[in-house]
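Got a structure for you, questions after.
A single protein chain has been omitted; all remaining protein chains appear in their positions.
Chain lettering (A, B and C) follows the sequence in which the chains are written, and residue indices restart at 1 in each chain.
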C-alpha cells in the first residue's frame, strides 16, 4: 500500500501488489453479487467491477494515514485502502462483526484505522468531509492528504463547487477523484452534464489531470504526482478517471438495454479490462508468468472465501444495540 | 424601457431615458437612507447607489414582459424594470399600499406587472427561479428572456452551478448578471473567491461577457446582444459587470475603515460615477445640455417627492391581514 | 371525494400504478404540467413509478435532470411562478435536506412575501419509510420538517385510491404541495375508482370505525394500525383507525371528535418521535379532547436513532402491529 511518490514509473513489486488488490476487489464484488442473488444479503449493493484500476491506482499512491472519502459504490475504495474482506462482508450482511457493527451496511462502510472516513449514500455528500479532513491536516501541520472519490453524477451537486473554491483559496491538500463511468444511474452523463468537466475545477484554480481509469499504472502515476504536490503545499487538484461499471447501477439492475447496449458492455469487458491490461503488461515485461498471476488470484480467492465464511457465521447484533452509538 | 436589440449603439433618446432612470434610482436611494437616518423606516436596507449603471443598462435592453429576479440590494433593479417609487417607498415603510402589501419590505419587493419576480434575501436564492422562468418561456414557446441579478458573493452558492448546468443543457433563455461590487458584506471578494470568475460559467458552456458596470451604455450594449442570442434560442449567458457600492453594505454600516479605505470610495465616486460619466457623454455628444440634464434631475426629484409623500401618508395594514396570503 | 368517479368501474391497482395514473391524467389534462427529476424518463424512476410516461408525453414533458436536487426544485419554483405546473421528483425523502432552502425560503414564502401577487403551483413528490435495508441516508421520514413551514401543504397518502385522488388535487392546487409516498406502499394493491376524481385536502378518513380507542395513523402506518385493529378485535377491543391524509391542512376536528368518542388515542407515525409529526397530532388531540380523554395520548413513532442497516436493528426502529395493539390494550384496560 505504501508508495513513494518521487518516481511515477511503476515497478514490478508495486504492479504485482496492485494486481493482487484489484483481483481481491473483483472477487469480493462477484461474491457480493452472489450474496444478493442467493438472497443472503439484506437490501441492494452497487458493484465496483470494471472500475478497480481507479481505486487501486489512487490508493496505492497514498499512505495509510492519508484519508479517503467514498461513495455508494465504495467496496473498491475500502479494500484498496486496506480493509479486510471478512469484516466488510460482515458489514454487508448486517453482522455485529462488521466494520460498523452492522449499522452502516454497504453504503456506509468506514474503516477509520486505514483512513477511510466512510462511504456516503448522498451523491457528492462527502466533498465537504474530504475538504475538511485536508483542512485539518494542514491546520495540524501534518502532511496527510485527503482524497474525495465521487462519480461523475456528483458534478451535479453544488456542494462540490463550494468546497473546491475553499480548497483552492486555502491551498488544502485534497484530491477530488471523479470516477466517470459514463452513467448517473440510468442516464448517460452527457445528457445531464454541460460544458467541459475539467474546465470546472480549473475555473476554481485547481490543478487537473485526466487519466485512463482502466490503466492502473497511469492512475497511480497521476495520483502520485498530485499527492506530492499536495504534500508540498501546492494545493488541491482534480483527477478525472475514465472508467466503466460492468454490472448494473446496483445488483438489481439487470435489464439495462433501455439505457446502454450489450455491445458497449462487451467492448469494455473485452478490450478495456483493468485486470487483463495489467496482467498482459506484467507478462510482457516478464515481471510475472501466467502461472504466478493465477497464484495471486488463488490467494485472493481464498482470502475472500475465508472472509465470507467468517461473515456468514458471524452473529447479528442484538436488537438492544439499536440505541447505542447515537451519541458519544 | 423598450429597446430593439438589433443595434447596440446607444442613441440620444435611449441615453436620456437611461439617464433619467439612473437619476431616479440615485434619488430614491438617498431618500431611503434619509428614511433610515430619521428612524422612519423599520429595519435596515441595502443601497444601490453607485451601481445604477448595471440595473439600468441591463433592464433597458429588456421588454416589459421579460423577467428579472433581484437581490437584497434590489431597489435599483425594481425601478429599472419600471416600478413606481411611491409603491416602493410604501413597501419599504411596511404600508398596505406597497407592492407587497407591506409584507415583503425592502428585501422582497416584487412587481409582477413589470416582470420583477422579486428581490431575494437568500444570497443566490433566486438563481433557480430565474432559470425556471426561462424554462417556462421556452416551454410555452414565448420569446421572453429571464435575467438573474446577483452579487459576486453568490458565486459561493452551489445552487448557481447546478442551474447554470441545466440552463446550458437545455439552452434556456436566461442571463446571469453578476454585479461585482468587490465586497461580500465586509469581506473583499478576492479573499473568498478562487480562480477566474468568468471561467466558471464558461466551464458549463455559457457564453460570457465582462463589462464596465459604470458605463451604462456598455452594459446596455452587452445585454442587448445577449438578449438577442437568448431570444434566438442560442442559450444562456453570463454577464460580469464590475461596479461599486458607495455606501455601506446596509444603511447601518457606517464605519467601514476596517475593510476598505475612504480613498478607494472617493476614487470611485470621483472618477467612475455612472451618472457623471453618462452626463458628460451626453453633453460631449451634444445630445443634451447641462440645463436639460438638470431638468431631468428635477423631474426625477419631484417624482421621488410625490412618491415619498404618498408612502408616508399611506396607512399601515390592519393586523388582521397577517393571516392573509399564506395560501392562495 | 369531491368529484364523483366518472364511472362506477373499480380497478385493482398498486399504489405505484395509482400514482402513475394520476400523473398520466394530469399530464393529459393540462399542458402546463411537466415532470422533472433524476431518472424519471426512460427509467421511470428507480421505483418504476413513472413507467410509460415519457413514451406517452415525450421528453419535453418528462425530463431527466442532473443530480441537482436544489437546482431542480429552484427551477420548479421559477417555472411555477411563470405559468407552468411542475411536478418535481425527489427520489428519496432523505434528499429533502438538499432542497429545504428552495422549498421553505422560496416556494413556501413567495405568495405571502409578494402580498398575494405571485404564486407557486409546484408539486414536489418524494418518498419516506424504512425497513428496506437502505440504511440511515435512504430511510428517513422527514414530513415533520415540511409540515412546520407555513405556506406548504403536506400530503401523506396511505392507499392507492387516496394516492390517486390526492395527487390530482395536489397538482391542481395553486400552492406548493409536498406529496410524500411511502416506498413500502408502492407494491400494495387496493381498489381505485376508474377515471376522474379528486380528494379534497384537510379531510381525515376513517379507515376503520371503532369505539374503544382511536388510532391516528399516517402513511404506511395505517396498514400497521389496521393490522393491530384486527388483532384487537379478536380480543374484543374495537379500534377506530383514522388517517389525516394531509398534515397541512390538518383535519383537527376529525381527529379530536374521534378521540372524544373513544376516550383514548394513540398516534402512529413513521417519522422520528422527538419533535416529529406525532407530537403535533398528539398535542392537538390532547388539547382538543382534554375533557373527554380517559388516558394520556400515546405516541408511537420511529425510534430516535439514525435508521440502522442491520435487519434486526432496523426492525426495532419502526412501530409494528404488535406494538400498536399492546399500547391499545394498555390504554383500554388501564
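Throughout what follows, a residue touches a chain if its C-beta (ideal position, glycine included) is under 8 Å from a C-beta of that chain, and two chains touch if they have at least 3 such contacts.
All values derive from a computational prediction rather than experimental measurement.
The hidden chain makes contact, of the residues A:33, A:136 or A:208, with A:136. In the complete assembly, the contact with the undisplayed chain comes from A:166, out of A:22, A:147 or A:166. Touch with the chain omitted from the figure is made, among C:61, C:85, C:109 or C:223, by C:109. Taking the complete complex into account, residues 42-44, 91, 94-96, 100-108, 120-125, 153-158, 184-187, 191-193, 258-259, 316-319, 321-323, 326 of subunit B touch the chain not shown. Mapped onto subunit A, the interface with the missing chain covers residues 67, 69, 98-104, 108, 110, 112, 117-118, 120, 122, 125-137, 139-140, 146, 158-159, 162-163, 165-166, 169, 324-328. Although one chain is not drawn, its touching partners on subunit C can still be listed: residues 94-98, 100-101, 103-105, 108-109, 112-113, 135-137, 142, 144-145, 147-151, 247-248, 250, 271-272, 274-280, 282-284, 286-288, 290, 293, 295-299, 303-306, 308.
Definition applied: only the chains that are shown with their structure count from here on.
Averaged C-alpha coordinates put the centre of subunit A at 46 Å from the centre of subunit B.
Taking each chain's centre as the average of its CA atoms, subunit B and subunit C sit 41 Å apart.
Counting partner chains per residue, subunit A shows two or more touched chains at residues 155-158, 191-193. Residues of subunit C found to touch two or more other chains are 65-66, 68, 70-71.
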